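One protein chain omitted, others in place.
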Amino acid sequence: MTTTAPEQVEAPQKGFAGESIPRKEDRRLVQGQGVFFDDVKRHGMGYVHFVRSPYAHAGIVSIDVSAAEAVEGVYGTLIGEEVAALTDPFFEMSTPPGNEIRDYALAVGKVRFAGEPVAAVVAETRELARDAAELVEVEYEPLDAVVDAVAALEPGAPVLHEEAGTNVVWSGTFDWGDYDEALAEADRVVRIDRLYFHRFSSTPLECAGALVEYDRGTEQWTLHCNHQMPGIGIVWMAPALRCGTDKLRIVTQDIGGGFGNKITLHPYFVALCLLARKLHRPVQWTEWRTDQHTANTHGNERTFLDVEVPVRSDGTMLGFKVRAIDDAGAFPRYEPLGCIIWAQVTPGCYRWRHVRVDFTQACTNKSPTAPNRGYSRMQQLWFTERVIDVVASELGLDPVEVRKRNYIRADEMPYETPNGCVYDSGDYARCLDIALDLVGYDKLDERRADAESRGKLLGLGIGSTLDSGTNNFGQSQLLNPELQFSGNNEVATVRLDIFGEIVVTLGTTPQGQSHETVASQVVADLLGVTPDQVHVRAGHDSYWNSHAGFSGTYASQFAVTGLEAVRGATLELADQIRRLAAVILGAGGPDDILLEEGMAKRRDMPEAALPFMACGAIINVNNAGLPPELDDVTLNCRYVYRPPFQVPDTERKFGNLTLTYATQIHACVVEVDPETGVYEIVDYAAVDDCGTRIHPQIVEGQVHGATAHALGAAMFETFPYDEDGMLLASNFYDYHVPHALDMPPLKTGFIESPSPFSSLGTKGMGEGGGAGIHAVCAALQDALRPVGNPIVTESHNPYHRVWELIRDPAASRAGIEVSER
Amino acid sequence: MLLSEVGYARPTSVDEAVRLLAENDGARPLAGGQTIVNVMKARAAAPDVLVDLADLAELRTIAATSDGGLDLGALATYAQVITSAEVKAARPLLSDVAAQIADVQVRNRGTVGGNVCSNDPTNHLPPLFVAMGASMTLVGPDGERTVPAEEFFLGVYMTAVAPGELLTRIVVPPAGEALDGFDAVTIGADGTCIVNAAVTAAGGEARIVLGCVAATPVLLTAAADEASVRAAVRGAELDPPSDLHGTVEYRRHLAEVVAARALAAAQEGS
Amino acid sequence: MKVEGTRRYEAPRERVWEVLNDPAEMAGLMPGVESFEIVDDTHWKAKVKVPLGLGSMKMSIDFEKTESLPPERASLHAKGKGVGAVMSMETRFDLTEDGGATDMRWQADVRILGQVASMGQRVVQPIVNQQVEQVLTALDERVAVKAGEA
Partner (left out) sequence: MEPVTSMRVTVTVNGESHERKVEARRLLVHFLRDDLDLTGTHVGCDTGNCGACTVLLNGAAVKSCMLLAVQANGASIETVESLAPQGGALHPLQQAFSDRHALQCGYCTPGMLMSAKHLLDHNPEPTENEIRRAIQGNVCRCTGYVNIVEAIAAAAKGEVSA
């Protein structure tokens, strides 16, 4: 184990933590008084419209903006040539030749996906900007497009980035345990030709955008935006803009959902910065839905080839081998991190000890990818779960029994995976039992018979999520040892102000995760006040000096990184208040002071109390004559939480990559109409274990939401492309997201396995979506057993694919083989 | 979002509307706007002038005809059709199907006239009106003419409504002995149709009308039994479009299934 | 998107060829042509406003005759630009004589790129078919007229 536990793990506190208190955010949001980026206006601002490529792959011969600039009310334009002159390419994280890729704010020289911005026009109104954008003449020289990652790796495939000379972004092998030994020990080996995890995205309802101001005097930009990871955002943007990071002030307040889709907005934002500077006026850009679908980000698409699973006859899993091909789209941006993030959950929930993975990521002429709720782990977890069900099917074993036989047991926690990750706590078998109970597993046969009597096929499926939270960014060095990233951090500042106001600022950028509320619970308990008395500033502002390099809201980490920072700052503040009060009240020392009811009281004489208001006033405006031992008391405490990570071993690609692992086990019951392939989810349970819950209602809300994303992805949501690289689901007609009538009734359950690695016993959570995608796959496979026992090999199963499985089950089984050893 | 510049006029009479449509090249009527405004957002194919029919109250009425059929004003909204006592009495299926279209907000604005005039192949009402043998009343500068529903639909977004003409009413004959049925496979609950079918069966004969399998509704006739209906659909050699929601083969197969189910629904409903 | 078919014209092959080979004649067959300009023997341009029911799609189209084997075969490449759409079409016509009539085999490979292509295949496919059908019907009529003139 490379992770050490904090010195003291506190028992769950009695107090506001653990209670579902009213959410602080709600009052403004239910009244339409939230401030989303598009609500921010400035005098004289111009609206930006991007001219986008209709081609998936083409050379840019020329761009003529003269007609657009001649339109009255048009303030100006920006094209790739200017961008190339004024900025440097964005930092690339891969090793050569993948790091040769040159990515700019606008297309330079050629376009690599349909929808890629090639120019920008700024005008007095939104409509006029679009009118003028239509007048920009771009001459293209069309090139062949490649839209499949496997094909992109074939010799002779069109190459997207000539600088790299290949479509490979990153490639490497991972070899943990002794795979050959596992093969030798196996009774059977199950082979699966191909499993495929499809491309989709969580499509936050609010699209991306920003209002950007440039101050010529200070050479500073202010971005009122919805970037969800400003810490890393400015690391991309500042070097590109050839400025220091403090020249980029990022401001967010309310963000209409993120799900990872708002992490890689830097190309657009750099274009806006250039325009604001060039045109001497604030510029505003709102991305529309079609833009978001075609040219923001998608989740990673992954093909698993040549899967080999050595097992014992009783279903004990010994190991697996797989060749994974990941599709990064046209530009890597956050990639190739996805080539390692999956390894946080290498064996899923299972006791696989011997693993060999050959992983390659390729560029294709499609929208770039970025972290999408469950980033990179969702694909891996789906893979492990699919393997479990395929093996169970082929060995004639009960999938529930196979799971229980192979689950990592509660008594094995903390559990070190074959690649050195440490699963902190959890009880998968118990979660599964609760889930099965919720969907009436004991009555399954009766329900099958009942469905059959109505001409339907009923099936049950199980899925799991390990929501690994609090990344060790050192895992990036497993991809590229030259990278100078490791560890993680988050910041909070807690201050006692003049009139006793408790003011909390966070480094995070919540998009619905209720950080104001949850932070206030933690602060209230530590200071002996109520959450109402804690003012948590909404959103993020770099001017608050309450952020660090990894600040943001992503990767299920607030309940650990965010709350540890809040707790650290609050404890420091509490200590300062005690020290001050001890002096003022003449107590023996800080330990003799008790904080309760908004006052610092002497333990021995509670009527001797100093209200917080007095504390704030003394330090801030009435501080003459204070003794020197209070010189460092500011009542303004900033704390940076840094998780106890080591740099992983880059030789063995071994080490702990995340701090906590929340669990979700889902059970799904489907009914299939065998004549049409139409199916309905008739029962659904999600059981969550995210350690100690600070606000159960919020946790449950995250479980609901993640499940909806999963069911949408399983049934409706997909981003397919035609052979010319045109996206076929560019709006909510073709990209059908679940509506209220589409969602089955959800049953939820929970257990709490406190994390030994966080002070509050919490684990980051919120990305549990992957479980549902698999639960649907497994339920379909179970339901279709009576009609030829087809195997579900893809993560997305719309009605027509289910019909194909029924029509030709043999086709789905063609790539499956079991050999005796 | 963000429409191209467009002219706008809001006539107060049908005559004025027709004049505006006839006199302005590229003019299109604006009824509920639930299709055309969306199409305009993409800017690819946009009208030059919108003639807003909002003030033509006489086109908003739903009335029973003397023979027990329905006289639907083109501007009657889905919401009106859903709650109309006349519709429920004469052809209740029309009301049931209108309730499946999109969502409350769209049903509050969208009109029966707009549904047939836009003729998106996935629309619900074109197959239904063809099955029921409805007829469309068109008013143009030269007066009024009537077009049977089965001759009304000419292509995607194309109908018998000529430039300068306006659809004013849709007349649905009385059901008499006829039984109406509808079935569809949709993308999610009440979502866009993947394939739909309307059936009107009378005297042992079924008029089967398939939607989403061609640019216009496909009308077939067969004896009103499942085997005959299925055989008729199979024999129609459909060449449906394929997209991410259904392949050619899937739509062809669904056409047969939903036709049979629409017939069953018609017969069960009796 | 490939569409193909055969047509029979009750006219000699030369008549059909004349229409097919004359840019001005072809321009007359296309729906919604607003202006037309012949650049040289093998290149011409058109601005069209294709009526599509709910509105009209404006496009500027460049044509290039890529193959001409009188009176048997002609191939044409067309590239059109409109708002949110790029159209590219390769067409080929093969004419064979059958007594006094002419059989034409035609094929067209139409590619629609840009936002419009992403907006619903179920609509784009039938619309392309409709447009091709319109051109061929107009060609029918024009050939009949030509045959009558001859």
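Here the chain labels run A, B and C in written order, and each chain numbers its own residues starting at 1.
Definition applied: a residue touches a chain if its C-beta (ideal position, glycine included) is under 8 Å from a C-beta of that chain, and two chains touch if they have at least 3 such contacts.
Just so it is clear, the model here is predicted, and its values are computed rather than measured.
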Thinking of the complex as a whole, which visible chains are touched by the chain that is not shown? A, B
Which of these touches the unseen chain: A:G98, A:G319, A:G512 or A:G549? A:G512
Kindly state which of the options A:Y196, A:W544, A:Y733 or A:F750 is in contact with the chain not pictured. A:Y733
Residue of A:V212, A:L746 or A:L805 in touch with the missing chain, whole complex considered: A:L746
Which residue numbers on chain A touch the omitted chain? 20, 22-23, 25-36, 38-39, 41, 126-127, 202-207, 254-257, 259, 286, 288-290, 511-514, 697-698, 700-702, 704-705, 707-709, 731-733, 737-741, 743, 746
Touching residues (missing chain, whole complex) on chain B: 1, 3-11, 20, 24, 27, 30, 33-34, 37-38, 40-41, 49-52, 54, 79, 102-106, 108-109, 189-190
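Keep in mind that, in the parts below, only the chains that are shown with their structure count from here on.
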Taking each chain's centre as the mean of its CA atoms, chain A sits from chain B at a distance in Å of 44
Residues of chain A that touch two or more other chains: which are they? 134, 290, 728-729, 733-734
Going by residue number, chain C touches two or more other chains at 83-85, 115, 119-121
Please output the residues of chain A touching chain B within their complex, sorted ascending. 49, 126-127, 129-131, 134, 288, 290, 675-678, 715-716, 718, 720, 728-729, 733-734, 736, 738-739, 741-742, 798-800, 803-804
As the complex stands, chain C meets chain B at residues 49-50, 52-57, 82-85, 115-116, 119-123, 125-127, 129-130
Tell me, which parts of chain B touch chain C in their complex? 4, 26, 28, 35-36, 39-40, 42-48, 118-122, 155-159, 212, 214-215, 241-245
